[in-house]
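Apart from one protein chain that is not included, each protein chain of the complex appears where it belongs.
Labels for the chains are A and B, by order of writing; each one numbers its residues from 1.
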Amino acid sequence: MAQAEIPYQEAMPLHHPHSWVTKYWFSQDHKVIAVQYGITAMAVGLIALLASLLMRTQIGFPGAIEWITPDRYYQAVTMHGMIMVIYLLTAFLLGSFGNYLIPLMLGARDMVFPFVNMISYHVYLLSVVILLASFFVPGGPTGAGWTLYPPQAILTGTPGADWGIITMLLSLAVFIVAFTMGGLNYITTILQARTRGMTLMRMPLSVWGIFAATVLGLLAFPALFVSAVMMILDQVIGTSFFMPAIASSFEPSASEYSGGSPLLFQHLFWFFGHPEVYIVALPAFGVVSDLISVHARKNIFGYRMMVWAIVWIGVLSFVVWAHHMYVAGMHPYFGFFFATTTLIIAVPTAIKVYNWTLTLWRANIRFTVPMLFAIAFVITFVVGGLTGLFLGNVIVDVPLSDTYFVVAHFHMVMGVSPILVIFGGIYHWYPKITGRMLNDTVGKLHFWITAVGTYVIYFPMHYLGFVGVPRRYYHNEPLGESAFYPASAELLNQGISIAAFIVGAAQLLFVYNLFVSYWRGRPAGDNPWEACSLEWRTPQTPPIHGNWSDTLPTVHRWAYDYSVPGEKEDFIPQDVPHRA
Amino acid sequence: MAQAAAAGHATIFEDWGSDVTTFKGVPWGKAMMWIFLLSDTFIFSCFLISYMTVRITAAEPWPNASEVFSLTMFGAPVPLLLIAIMTFDLITSSGTMALAVNYGYRRDKKKAIRFICATAFFGAVFVGMQAFEWTKLISEGVKPWGNEWGAEQFGACFFMITGFHGMHVSAGVIYLLIVAWRLHKGVYDKTNYEIVEIVGLYWHFVDLVWVFIFAFFYLW
Partner (left out) sequence: MSSEVGQQHPLSLYFWIWGLLFVVSAGSYFTDFMEAGYLRWTLILTFMLVKAGYIVAIFMHLKWERWALIYALLLPPGALLVLMGLMAWESWDYTWLSRVVYFGEDPYPLRCPDAANPNCVPMAH
């Protein structure tokens, strides 16, 4: 391997902070920016959690809180979905994990353009502010559902159809700008600023997952951006990109609309939306691979296969989008094409699951909190993935569409699974970020309530879906005698809601743990988990601005040399040379 | 070396399999600009694909671009005259940009700055002509929400796509002027002047987009 090239990063000029403001607010240090992204995403995520609890209150106990009107219910549904997918999961996995891990794991001083990176966070913050402002505009936030389908999203009758939807779309457009600035940095850093010896095939899988997800983001978010622009134009100046003439029969004032195509929006939205699923899933795949390998004291099984699986999932994710649209009234021939590609994408995904399982097989597993979350992820992902096979087939999807079966499926596979990885990742890297361990007992309590609660919440939903309970319904009451699903469903809904309250409250344990451990946690030392990858090899913990001493580390091996036969230690860090 | 492309496809595996950098000899800024342009390609393509979709699905006749965009010269309408002039203007600016890049790499700072300013000038002229075109169309009754010749998406797509392109040109003019000013101040003197190539990439991309808009919007 040629090692003659000198990494430009070694002599990279850094903008050192001079005051509190430049150190913690306008910092150009990727680690500070990562924490900023993380805190903002978690804060806005708590709002989304609150929205979901409002929904569950209404579903489990209809009418218990009169404040929850149908409008507010739909607004809660929408904001919960949108915040969780975009502002929490995407922002956390890429903005926080991406920012923190890429330079440290690659042995770089910082991102290639720290200033752009700093701007990226502040633009993200602006998008969050616009999003939160939508709660206070006349009419409240949009209640169109997170997919924002026109024509209903911008027609009177949908809550927030004027100001709410505009602020939402504006916030998304701003978010995309923020993501683009961050994403360009991540990709350029990964491709052009690795340290000596760090080939792509020696990168930890976390970086691979973040890399593939960022590429997907840069190529998929444009479709959302474009559809947001067009919908704003439809709403504000009365163009008809998405608005057919029939929309005016619902709304006399909308009589100027004619000839638009609502299907076009759905295609554009899902051309973004399906890669988005993998934008969330791929970093989670990567991070969990590292967690499992470290805490199982075993090299990841089939590293190359894992990398290629990530790449192929990324490629295929651009040709499966319309499996979200089987009942949308698209071209009838599309079902065959998209069902086929959807089932093909299950192959690399299954390869990853086998490899995680085989990594655990006969391993020296340490049941630390991160490991518990990682194992819970694998199980949850398998459950969610299997129901995905059901829904990927047109004939099975048609009756199940828009029922709780779908809700259960996507919460398992792209809601809870990545969240479990985020928790696992925080428990894993908190010692590096702060120098202190998170409390183990509180962590385990948090884990068991969250993991078990997940199943209590989402398992019964599969059944609800099979008996035909539709999603997004305010309540079943007006149907009365003719209600088309059994009364037992109501009882299940109550149980699910109670579980949701408990799981929701348990997240406070986590927040408490984060705060208290920052001051009272057990000092962690440099490498508490005895891990191999470079981020544990910084001269200081927490790492200083610039990460490394005068020279960057040189990498001699992959990140998974655990339990190597014949070695004294059960792990060999990446920067340790091979014995002569 | 950048010129080593002729070395063959085997270099793909060497480059992607190597440490430190994947794109050999490509400065960070240039790599970032290329990746940004790839992302921007997706934005413009999504706009154009949306335009294609609403145009094909339109049940009303689509206005004839050749007539709508004609200018009357010497008493007879000349189709697409202004658009043709705009096209030649943009190509001219691309040429001056290419020369600026070339002089930049020859470390001929003065000429590079001069050609960058020329490029910015042609860009500004383009935006001016676009403003004229918009004003003329609006006064003739083409609005984003309707026109008298047929499908209302005609105006909507026109204003959206050319507007987005025009914003790119305007941003490019500002970007060019900033780079020219900073070059003049000597900010880039310690580098290889690759900044000229980076801003050049952006500018050629703007021209490239216009090629597709010209073919698909004006000629279809």
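Keep in mind that, in the parts below, contacts are C-beta pairs under 8 Å (C-beta built on N, C-alpha and C of every residue); 3 or more make two chains touch, one makes a residue touch a chain.
Because the structure is predicted, anything quoted here is derived from the model rather than measured.
Peer 1: Counting contacts across the entire complex, name the shown chains the missing chain touches.
Peer 2: For the complete complex, the undisplayed chain touches A, B.
Peer 1: Of the residues listed, B:94, B:147 or B:162, which one is in contact with the missing chain?
Peer 2: The single option touching the absent chain is B:94.
Peer 1: Touching the absent chain in the whole complex: find that residue among A:61, A:318, A:485 or A:501.
Peer 2: Checking each option in A:61, A:318, A:485 or A:501, the one touching the absent chain turns out to be A:318.
Peer 1: Contacts of chain A with the missing chain: which residues?
Peer 2: Within chain A, the residues that touch the unshown chain are 8, 215, 219, 261, 263-264, 267, 271, 318-319, 322, 330-332, 334, 337.
Peer 1: Which chain B residues touch the hidden chain?
Peer 2: Looking at chain B, the ones touching the missing chain are residues 1-5, 7-9, 11-12, 15-16, 22-28, 34, 38, 41-42, 45-46, 49, 52-53, 56-62, 64, 66, 79-80, 84, 87-88, 91, 94-95, 97-99, 101-102, 104-106, 150, 191-194, 197, 200-201, 204-205, 207-208, 211-212, 214-215, 218-220.
By definition in this document, only the chains that are shown with their structure count from here on.
Peer 1: With chain centres defined as C-alpha means, what is the inter-centre distance between chain A and chain B in Å?
Peer 2: One centre to the other, that is 34 Å.
Peer 1: Okay, in this complex, where on chain A does chain B touch?
Peer 2: 1-3, 5-8, 112-113, 180, 183-185, 187-188, 191-202, 218-223, 225-227, 229-230, 233, 237-241, 256, 258-261, 264, 267-268, 271, 555
Peer 1: Could you list, by residue number, the parts of chain B that touch chain A in their complex?
Peer 2: 16-23, 26, 28-29, 31-32, 35-36, 38-40, 42-43, 45-47, 50, 53-54, 57-60, 144-146, 151-153, 155-156, 160, 164
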